[in-house]
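The complex is shown incomplete by one protein chain, all other protein chains being positioned as in the whole.
For clarity, chains are labelled A, B and C in written order, and residue numbers in each chain start from 1.
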Amino acid sequence: MIEVALFGAGRIGKIHAANLAAQPGVQFKYVVDVNQEAAAALAGLHGGSSATVEAALADPAIKAVVIASSTDTHADLILRSAAAGKAIFCEKPVDLTIDRARACAAAVKEAKVLCMLGFQRRYDPTFHAVKTRIEAGEIGTPELLVVTSRDPGPPPVSYIKVSGGIFKDMLIHDFDIFRWILDDEAVSVHATGSCLVDPAIGEAGDLDTAVVTIRTAKGRLCQINASRRAAYGYDQRFEVLGSAGMLQAGNHKPTEVTAYGSVNVSVDKPEDFFLERYRVAYAQEMAHFFDALTHGTPLRTTVHDGLKALELAEAATLSWREQRVVTV
Amino acid sequence: MIEVALFGAGRIGKIHAANLAAQPGVQFKYVVDVNQEAAAALAGLHGGSSATVEAALADPAIKAVVIASSTDTHADLILRSAAAGKAIFCEKPVDLTIDRARACAAAVKEAKVLCMLGFQRRYDPTFHAVKTRIEAGEIGTPELLVVTSRDPGPPPVSYIKVSGGIFKDMLIHDFDIFRWILDDEAVSVHATGSCLVDPAIGEAGDLDTAVVTIRTAKGRLCQINASRRAAYGYDQRFEVLGSAGMLQAGNHKPTEVTAYGSVNVSVDKPEDFFLERYRVAYAQEMAHFFDALTHGTPLRTTVHDGLKALELAEAATLSWREQRVVTV
Amino acid sequence: MIEVALFGAGRIGKIHAANLAAQPGVQFKYVVDVNQEAAAALAGLHGGSSATVEAALADPAIKAVVIASSTDTHADLILRSAAAGKAIFCEKPVDLTIDRARACAAAVKEAKVLCMLGFQRRYDPTFHAVKTRIEAGEIGTPELLVVTSRDPGPPPVSYIKVSGGIFKDMLIHDFDIFRWILDDEAVSVHATGSCLVDPAIGEAGDLDTAVVTIRTAKGRLCQINASRRAAYGYDQRFEVLGSAGMLQAGNHKPTEVTAYGSVNVSVDKPEDFFLERYRVAYAQEMAHFFDALTHGTPLRTTVHDGLKALELAEAATLSWREQRVVTV
Partner (left out) sequence: MIEVALFGAGRIGKIHAANLAAQPGVQFKYVVDVNQEAAAALAGLHGGSSATVEAALADPAIKAVVIASSTDTHADLILRSAAAGKAIFCEKPVDLTIDRARACAAAVKEAKVLCMLGFQRRYDPTFHAVKTRIEAGEIGTPELLVVTSRDPGPPPVSYIKVSGGIFKDMLIHDFDIFRWILDDEAVSVHATGSCLVDPAIGEAGDLDTAVVTIRTAKGRLCQINASRRAAYGYDQRFEVLGSAGMLQAGNHKPTEVTAYGSVNVSVDKPEDFFLERYRVAYAQEMAHFFDALTHGTPLRTTVHDGLKALELAEAATLSWREQRVVTV
């Protein structure tokens, strides 16, 4: 049994806790959270106990840690866990600054520990099937990627202020999808946007509606459109045009009911938000982590991927601020 | 913790075992199977042990049993479990003969034990949403139900011979859907069919393609079409026409990928077979069973439902054999 | 130029008039209707003139007639047109009685005139594509046909009374689809139904909701479900299960708009009623008629097809009335 400590007992921490508990060959041992009550409650639900960071990292039986605490703690926990020789699963982003993210990448490399980044979308069955089918040659050479990324509603402005901005907080996932699907690196980035949802977001120095264009080394093109509000729920799609066809990754729905009424014919809206939409993805990424730990299968999402996505987010922010095309 | 014994370590037994193990407040204790090796292996996977029927039923700590053994053992196990005062979850059908099914219903009633029948389709999210929306009045009064029920391929003829025939073995589920969705009882049944898939099925005295028409006390109508073979997989749909609209329950798909190629635009086939299609339904029916056991919530599928479905299967068989409309 | 006379200036007559006017090589000459004002108005719209039956049939320049008058006049006009040596296009049904329909078939045969029956559904692009793909072997051997046939609302009871009943008036089209798609003849018919839409229809001795099961000489099966009311419009679908796959013919929609709202995701309802749904089919059947007349291409829908569909309607009526399976 691989014994594991979880950092963070919040919304995403709970998801990981359940997946850890259901993981064959894994023993869910500690939960660490500044809110010790929350930590104890979550631990109790799945047969573990509350602990401090120090205690968890000092326990030699702990072979792996899952970092699901607030963004500003990620880098510190990565550095300490790497130093303690633990295998690391860390939620995105590595950090909001490139320098600290690079330091993490270096520390992980030096410590020779496994470090997987939680870009869970790469483990979504629909997204993963598209990737697999592209690699199998179904659409020839990929040429153009269109990514749609819309949240059901904006987070509180207090969160916006510490989020790093829409490009680092929200589009970071889309930048990773771009790199993964087009299998190429950006050479230029153009971004612009508006505050159309809530003026307070603008006053906080951020955007709530953003569009990005990326051109790659091979001349491939990517357009991302993102909004903090979709009245119809969580909208996560992309499509890839290739020389021999196109693949679309669509939204998942709660049921397959179709209703014929006197006004129209309707189906379910997409799954509500990321916890529902990526429920299977969260389970599969955790399985993937322990697979890599146990059998040495290569990681699909590394700290390097986190770093590259962060660089794109920085470039997009700069492009928007200076109203110009940014060369990467 | 409610301690539970499972009878049957085969295909469906394994599904139930995993759902029992994941059930909060439930302790998965014994697996009973004529194949003791299989029983021990399955028990080990989820922290239980192999046992005999006698031992399992004699253990006073066992509060509930899950019967997932072969059909010919169901009635006997129900009778013995009821006599032992255990709560019973039993896979469909109760039995292949109405007399024995009635005896089970009587025994359960006398023993005053909970007895839930595993008509898992009523717990499928899509099917259940249709039921809920009908009850909410979305389509007015239900008038006409069309059920499509097709397996990916026929079972071995050796199984066909002991199956009770296509109406008892396969359409038993559809007869239950009919009663549940139209919320009414049959007054007449017409059935006919053919052997179009495999002549050996006909030689065994059975059909592989069957169609049934049912008329209810309120004059509502139901048509069922069933086949032992659908080249495109497992096809489980129904639609209900009401005075104010229609609701369709469609198939579930593995992913939401759409492919645009030079020949056509395609999506995934339906989920392969019942274990995949009803994966969520199996989990939800088990949660429902323990919910009923713990909180006294009324059972959605009882031994009475099993009996009524069996009566319809008998009527359909008679209608087909005698080529006439059978009054129920 | 082929000069043509049209009998009937009503709803369907207007459709045929426009298609005749647009037909290359055809001169639209006379309109005949008991309502002479309507006849003159329709004729004027497309450059023809009003005439009597006698005058139209006596004009040797008239090579073809289109019979779109009320059902009770069809047989008489067929007999007189055949006697006058005109090529005949006649709306369905030939007649409401089999005897008179047979007499028409015989007269047409003796006069050696072309006589096409207006089963327009065989000319619908979607339905025709299914037929073509079945013939190309795409789904192997057809085994099971499910036909859905629902009107948006019932006609006036005054019409119901002279309609010949739901089987002859409405399902006659579905009986023709059955013969065409399964490419086989019925050996047994079972029909039942209810009055769920309007009790006045029942008082007039008819049904408003009907289901039919047909078994063919080759053991193929067909189920038809029909209703005089679908709150969501005109619903005309069928699906064919074959040994190697399935083909579905779906409804047509006015537009391809998809709306994502806070409640659901919706698309257009099907086209309103038969004039919209079969607009292209009506144009294509007229082109087919003149193609047959000019180039001798074989007719896709003959008076024989009308006769066979009528026989099935009679069998279904008998089955319903006597609550038994009828052998054809």
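Everything below uses one rule, namely that a residue touches a chain if its C-beta (ideal position, glycine included) is under 8 Å from a C-beta of that chain, and two chains touch if they have at least 3 such contacts.
Note that the structure is a prediction, hence the values are computed from the model and not measured.
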Legend entry - Left-out chain, listing which of the shown chains it touches: A, B, C
Inset, instruction - Looking beyond the chains shown, say which of B:R80, B:K161 or B:K269 touches the absent one. - result: B:K269
Legend entry - Residue among B:A103, B:A231, B:A244 or B:A287 that touches the chain left out of view: B:A231
Inset, instruction - Just the residue numbers, please: which parts of subunit A touch the chain that's not shown? - result: 139-141, 143-144, 146, 148, 150, 188, 190, 192-197, 209, 211, 213, 215, 219-221, 223, 225, 227, 229-232, 235, 241-246, 323-325
Inset, instruction - Against the chain that's been left off, what residues of subunit B make contact? List them. - result: 230-232, 235, 259-270
Legend entry - Footprint left on subunit C by the chain that the document does not show: 22, 125-126, 129-130, 133, 138-139, 244-252, 254-262
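What we mean here is this: only the chains that are shown with their structure count from here on.
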Inset, instruction - Please decide if copies subunit A and subunit B contact each other with the same set of residue positions, more than half shared, or with different positions, and reply same or different. - result: same
Inset, instruction - Determine the centre-to-centre distance between subunit A and subunit B, using the mean Cα coordinates as centres, and give it in whole Å. - result: 39
Legend entry - Residue numbers of subunit B (touch at least two other chains): 139, 244-246
